[in-house]
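My structure is below; once you've seen it, I'll send some questions.
One protein chain is absent from this view; the other protein chains keep their places.
A and B label the chains in the order they appear, each numbered from 1.
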Amino acid sequence: MALDDRKSEFTFVGTRPNRPDGLDKVTGRAKFGADMSAPGMLHGAILRSPHAHARIVKIDTSKAEAHKDVKAVVTRADFADVPFKPGLEGEFWNVLENVMAGEKALYDGHAVAAIAATSALAARDALKLIKVKYEVLPHVTDVDKAMASDAPVIREGAADYSVPEGMHPNVVRYHESGHGDVEAGFAEADLIIEDSFVTEATHQGYIEPHACLGMLGNDGKGELWCTTQGHWIAQKTCAALLGIETSQLRVTASEIGGGFGGKTTVFIEPVALALSRKANRPVKVVMTRSEVFRATGPTSSASMDIKIGMKKDGTISAAQGVFRLQGGAFPGAPGDMTAMCAFAPYNLTNVKQVGYDVMANRPKQAAYRAPGAPMGAFAVESVIDELCKKLELDPVDVRLKNAAYEGTKASYGPRYERIGLVETLEAAKAHPHYSAPLKPGQGRGISCGFWFNHGGETSVSLSLSEDGSAQLMVGTPDIGGSRASMALMAAEVLGIPYENIRVTIADTATLGYNDVSHGSRVTYASGLATIKAAKHAVEKLCERAAASWGIPTDAVKWENGCAVPSGPNAGDFDPRPLADITAHMGSTGGPISGHFEATPEGAGVSFGTHIVDAEVDPETGKTAITRYTVIQDAGKAIHPTYVEGQYQGGAAQGIGWALNEEYIYGEDGRLQNSIFLDYRIPVASDLPMIDTVIVEVPNPGHPFGVRGVGETGIVPPLAAIANAVSHAAGVRMRQLPMSPPRILAALKDNG
Amino acid sequence: MSKFHVSTTVNGDSVEYLCDPRETLLDCLRDKLNLTGAKEGCGTGDCGACSVSVDGRLVCSCLMLGVETDGKQIETVEGIADGDVLHPLQQKFIEHAALQCGICTPGILVAAKSLLEKNPNPTEEETRYWLAGNLCRCTGYDKIIRAVMETAEELREAS
Partner (left out) sequence: MVEVHLWSGLRSLTGGQQVVEVEAKTTGDLLRELVKLHPQLQAPIDAGVSIAIDGRVIASGLTEPIPVGSEIYLMQRLRGG
């Protein structure tokens, strides 16, 4: 993106209008995944393995098939292991194996068969008629145990090129990077701290369970309605798993009730389609909450070793980390991302990071908001905090002293472009929160956090109506108000009111391919595409005006929603407003639209700094968060209220991860807490107001300077809270979540 | 299993349906009456996305059976607005961006309305504890609490 394309004065961008889908969402009329039905619709239900690891000896579906209410039963044999297209391999194969077990059930909750029946109750009842014979195998759910030499092997041959010889087959990927000489750096240090940290798996915890309605005929043509962060990836994956052509499956994204990374793949969608194909009727499948916990999403659990050396003046002389991430029974745990992000906030001469991707008998990990980054930040920022404490240095000053800035060589390799970490730290230092007095029993923690952000394949279309209003079609599902941001950016370019623009999340048949709403990419990439599509339409509007005036197109410019003659030879004409041009478009050349398709490659990385106060009750071990401030670089906030919402939501999820949330497995390898009563996400009475500071250091890769804001907000909280709790409790907390029993145990160990 | 005939009132309208004794009020609202505003987030009464009021009492409709509602007055999110005039809570939720994905919004609006009917002047703490049965994963509750308290203040000033 050329800098001359950049804009810094705005009319609409930066204002806070009501979101376009507000009315639908407060009246109950918005249609989410489970809210759709179709004539003749059947209801699907899925049978799941009760074993953490078992060979599937035999599945007898005869009794279920004979039941009068049952219209279809499917098992793995009904999916396209050998499709007519190039065979399923790599991640497609992994997704198929996760959607419906093949030879082995790999975790508690792994799907083994499914039924479509005339009602939801009938489907649930009929599951009991399917008889599965299992041969139970030894299992492992802990990351360190899964790497040990005596661990049961989950799948031979799953490791890729990167894994050094001699590792257990459950270690499937290895990453190592860094620069300088860490040993030399440690030799220069005045103080070295080496410590180990553990985080448990957490779930994205979206309140809307996975839900879909599928229709597929034996002609290979299908329709799918589903709650997803990306309906094109759903289209591509379902088509591959069912052996049909991608374009023959039209997928429409419902309103989505939260995703946070967990709805970037498919689970029930191919099952609904397979059932529908067999029954020749539409099939709706809706997961229960327990199914959501047992069979979708969680993050990786992690075990990490950190060593950091610091000089007396606070300079970090060397840093190294080993990050072992467990990602369920499939490759994919983001050990590489954890390693690359962990030290990224700092300007380090000597740094080395190692990441492992380890398989265990748990559900396939899915992305969760800055996947991999929060765990690493927890470990690294805890050690930095301890160094500051021992050397009696201010934790913000130490971070400022070591902070990365434009031109710094990042821990993961290249030099940074313009970034805003220093600005967030300076804002933290100046914030009244940082200097406010603490009460007895309270502690204050801070932490920085980093995330890469993403661009991704993007396609946007904008068409103008005769009355001068505009329809904007984007392909990234709106998870948190992005339709408002898109309309603001289009209004800025077109110069027509925000309210005159209707934004629709287009289905897969209406627009070119769009990557998933992930990687904090929506406001960046769909926003960039919206700006470009609007500019494309403006070019055509200028052409029409030029033709009507009989002057060259380049003698017309677009200003405040009007074509105006520009330049010495343009002549003297009255400005023509957009609606004046569109009113005659049918007879002056036809409809006027703008399009943009590309993979924008300038997402720009993002940093934040969080300040948190915590109070620990020494009697019960319960922690209360008493004050919280999020400071993050947004590049340019298009709709500041929804940017604040992203910051607050990231912090709240981080608070849950730090204090309460964890997957608890029994000795039998079964998940022990698969409902919201036992897997407790933060409720309103757990949290304080969450203050926000939006720092704006424009991203050179976006015409308005936008950086993604969705993910970075969950990176600092784990460490910031651990630091606050450690100060409040007087003992370093090395394991998350810091639940009351763990805090009591730590207090007891500390005497 | 034979079905039961239920006559009840939903948002002021008389309705009838046949239901299996195992079906919840939430199932009946969504699948028989096509009132899909109330959502199923958990099915165990932990998330509050299915909140409705029955004879003036706030309940999780996933914890009440359809057959139990015979002769009762049920209010759902679809009945909060007065014709084309939004309830002040609805208006304030839009203005404050007190929703991101919006899946919890119907339940939170029903619960908040019930709070303000019982306590027109709730403190922040009272508001937070009243809404503690309604999970929101997107917002961190900040803007929700502000929207409810500001609505309460405006309603007090108006009365």
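Everything below uses one rule, namely that contacts are C-beta pairs under 8 Å (C-beta built on N, C-alpha and C of every residue); 3 or more make two chains touch, one makes a residue touch a chain.
Quick caveat, the model's predicted, so the values are computed rather than measured.
Student: Identify the visible chains that the left-out chain touches across the whole complex.
Tutor: In the entire complex, chains touched by the missing one are A.
Student: Touching the hidden chain in the complete assembly: which of A:N453, A:T692 or A:S739 does that?
Tutor: Within the whole complex, the residue contacting the unshown chain is A:N453.
Student: Any idea which of A:K71, A:H110, A:H139 or A:H175 touches the chain not displayed?
Tutor: A:H175
Student: So one chain is hidden, and I want to know which residue out of A:D35, A:D78, A:E423 or A:E711 touches that hidden chain in the complete assembly.
Tutor: A:E711
Student: Touching the absent chain in the whole complex: find that residue among A:D60, A:E103 or A:D160.
Tutor: Looking across A:D60, A:E103 or A:D160, the contact with the absent chain belongs to A:D160.
Student: Taking the full complex into account, find the residue in A:P334, A:G420, A:G608 or A:P688 that is in contact with the omitted chain.
Tutor: In the full complex, the listed residue that touches the missing chain is A:P334.
Student: Counting contacts across the full complex, list the positions on chain A that touch the omitted chain.
Tutor: 160-162, 164, 174-178, 260-261, 264, 334, 336-337, 340, 352, 366-371, 412-417, 452-456, 518-521, 599, 601-603, 605, 701, 711
The definition used in the following text is that only the chains that are shown with their structure count from here on.
Student: Would you kindly tell me how far, in whole Å, the mean C-alpha position of chain B lies from that of chain A?
Tutor: Measuring from centre to centre gives 29 Å for this pair.
Student: For chain B, which residues count as touching chain A in their complex?
Tutor: Residues of chain B touching chain A: 20, 22-23, 27, 30-31, 34-44, 46-47, 49, 76-78, 80-81, 86, 90, 93-97, 99-106, 109, 125, 127-129, 131-146.
Student: Over in the complex, which chain A residues touch chain B? Could you list them?
Tutor: 16, 18-19, 21-23, 25-32, 34-35, 37, 120-121, 204-209, 255-260, 286, 288-289, 479-481, 641-642, 644-645, 648-649, 651-653, 675-677, 681-687, 689-690
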